[in-house]
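The other protein chains are all here in position, but one chain of the complex has been omitted.
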Amino acid sequence: MAGRLLRRAAGIVATLLVTSLLVFGSVQLAPGDPASFLLGGRSASPSAVAAIKEQYHLNDPFPVQYAKWIGGVVTGDLGRSAQFRQDVAGLIAARLPTTLWLIGYAGLLILVGGLALGALAALRRGVVDRTVLIGTGVATATPSFVAAIGLISLFSVELGWFPAFGNGSGLGGRISHLTLPAAALALTFVGLLARVTRTSMLEELGREHVEVARSRGIPGSDVVRRHVLRNALAPITTVTGTIVAGLLVATSIVETAFGLSGVGQLLVSSVTVKDFPVVQAVSLLVVLAFVGANLVVDLVQPLIDPRPSHPKGGVR
Amino acid sequence: MTPRLLEIENLDVRLTAGRAARPILDGVSLHVGRGEAVGLVGESGSGKSVTCRSVLRLLPEGAEAAGSVRVDGEDVLTMSAARLRDLRRNDVSMIFQDPRASINPLRRIGDFVTEGMRAGGMSRDDALRRAAELLESVGIREPRAALRRYPHEFSGGMLQRVMIAGALAGEPRLLLADEPTTALDVTTQAEVIAILTGLRGERSMGLLFVTHDLELAAAICDRVYVMYAGRIVEAQTAGGLFDRPRHPYTSGLLAATPRLESDRPPRGVPGRPVSLAEAPAGCAFAARCAHARPACTRDVPARREIDGAHVACLRAEELSHD
Partner (left out) sequence: MTALPLHRRGFLAPLARVAGGDKLVTAALAVLTVLTVAAVLAPLIAPHDPDAVDLSATLSGSTPDHLLGADQSGRDVLSRLIFGARTGLLGPLVVVLVSTVLGTLIGVSAAWHGGAVDAVLSRAMELVFSFPALLLAIILVAVLGPGPTAPVIAMSVAYAPYVGRLARSVALREKGRPYIQAYQVQGWSGWMICVGHLLPNIAPLVLAQSAINFGYALMDLAALSFLGLGVQPPAADWGAMINDGSQALLQGAMLPALAPGAAIVITVVAFSTVGESIADRVARRER
């Protein structure tokens, strides 16, 4: 167990090192002079260029630059944004709450909606199952920005129930402003989770131990809860790792579509103006969160399935 | 007269759904008395498992049953869902073939053994205490610790003991065993059989023992039913079956069993077993029977009593089997 954990930790560190190298190295690959990007295309005096080069360690060889950058990252210094002329850490910190709210809200919708729809389809074969299957098929094929457009046109423009843009203030304002974005973000993943839940529950429903439990006089609802749903959790947990990763990136699309100033929107606006320190920091943050989510899934897995080796699901 | 513990009368089971529609059981009648051990023997596809499962109303999906299955006079096929759950929990228990597949691999042994008792309203502590006693009675060492372990930590034989402990939890009067040793090693088979028969005796439970092994059935049962293609072809005392099998199929089965004490090599029954759906008109065994006459393929032979044995063969009286 300890050895496994240690190997796992080493793997994570290696992954983070390589990804950070890739993220940081991409700047070096970019055609053109990094200093001119950092100036944001403004013409500057030679002394200003020299100052920029000094500030971003551009005169150092690549390994030294990388070492300085990663050293900064570890100590919380993510560099300075060329676009905003602010510390990247501060920029991200200001926008993180909105993004976290959005992900949390969407995550709740996904969990409740996906599990409920999947269980419903598995337990009510026939018309209900068929309807859920078609509905989730369409949901998984609807990218978040298309969902955003549809939701805005229906609930903001036609019905006027929810605001289409902006962050909102206070708890109520926040929730009402984030409802449509969270729904747009959640739609695809509700479909995905519902399908995985349905498939794995159907598989469990066909198992002999479920019939045995029924033969022992256990009430139907207990059989479903304790044997079907409980055993279906393993593949469901595996897919949540994928969902978290998808959510993190999709926030950039949804935040842009709804004009929310969050971390995702910061990433998109920084890419267009080649604000590399921000792109690097946010990218690293996303990878970190993704690796962390998968680590949590891996740690939770043995609690769900105590058997020493079980097939690891691979669902996209 | 008090009703028998188990009385199956004229049970027909057929699948009704679409293309898969076919008959499975035809006019099956059998009974088990209080404290009696009864064997039900047949090849795979003969309908012995379906018969056994019908006692708990565990019918295949899309199946329809006619006739009656009464436990203490109460018809299982028509009782309410609530009464059925109660019956499954307290009156009749079943032991399945493959314990590895029959016990939820993700839940603790304790959960499995106590589940029925908890559903019956027993407190957690009482149920666990009782479960530990049950595990001890089936010969599992350190039962307290075993309760907290998972199925994958046990061997197949040990798991089957757990299964038996779980089946005994509701203190049933009737135990159904559907090939309980087929999936086990030969050495553990004997242990499990010994535990099963021992506990049955102690608690004076009725037992319906389903197996394809005629000798095993004869060894532990008072009476034995022989099934072929969804029908019961012979019913006798275990001893009578060996001394004087009445149905050609039964004698064929006996002749096919290899024996140490005999120099005679085992003789197989020619042809392959059929299910009820594939069976031709008349006696389903006629096509494989050395004694078949044209009359055998006309009507299904009725079950008749001959010297205390029940047999469904037209020529039962004339044929004397060794």
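When the chains are written out, they are named A and B in that same order, and each has its own residue count from 1.
Note that contacts are C-beta pairs under 8 Å (C-beta built on N, C-alpha and C of every residue); 3 or more make two chains touch, one makes a residue touch a chain.
What you are looking at is a predicted structure, and each value in this text was computed from that prediction instead of being measured.
Trainee: Among the chains in view, which touch the chain not shown?
Mentor: Hidden chain contacts in the full assembly come out as A.
Trainee: Which residue, A:Ile175, A:Ala245 or A:Val296, contacts the hidden chain when the whole complex is considered?
Mentor: In the full complex, the listed residue that touches the missing chain is A:Ala245.
Trainee: Can you work out which residue in A:Arg198, A:Arg216 or A:Lys274 touches the chain that's missing from view?
Mentor: Missing-chain contact among the listed residues: A:Lys274.
Trainee: Could you tell which one of A:Ile52, A:Val73, A:Val132 or A:Val286 touches the chain left off the display?
Mentor: Among A:Ile52, A:Val73, A:Val132 or A:Val286, only A:Val286 touches the chain that is not shown.
Trainee: What is the set of subunit A residues that contact the non-displayed chain in the whole complex?
Mentor: 15, 18-19, 23, 26-27, 29-31, 137-138, 140-146, 149-150, 152-153, 156-157, 164, 245-246, 248-250, 252-253, 256-257, 267-268, 270-272, 274, 276, 279, 283, 286-287, 290-291, 294, 314, 316
Convention: only the chains that are shown with their structure count from here on.
Trainee: Once you find the CA centre of subunit A and the CA centre of subunit B, what distance in Å lies between them?
Mentor: 54
Trainee: Touching residues of subunit A toward subunit B in the complex: what are they?
Mentor: 207-209, 211-219, 222, 226-227, 230-231, 304-308
Trainee: Can you check the complex and tell me which residues of subunit B touch subunit A?
Mentor: By the definition above, subunit B touches subunit A via 53, 56, 58, 84-90, 93-94, 96, 98, 101-107, 111, 115-116, 119, 150, 152, 166-167, 170.
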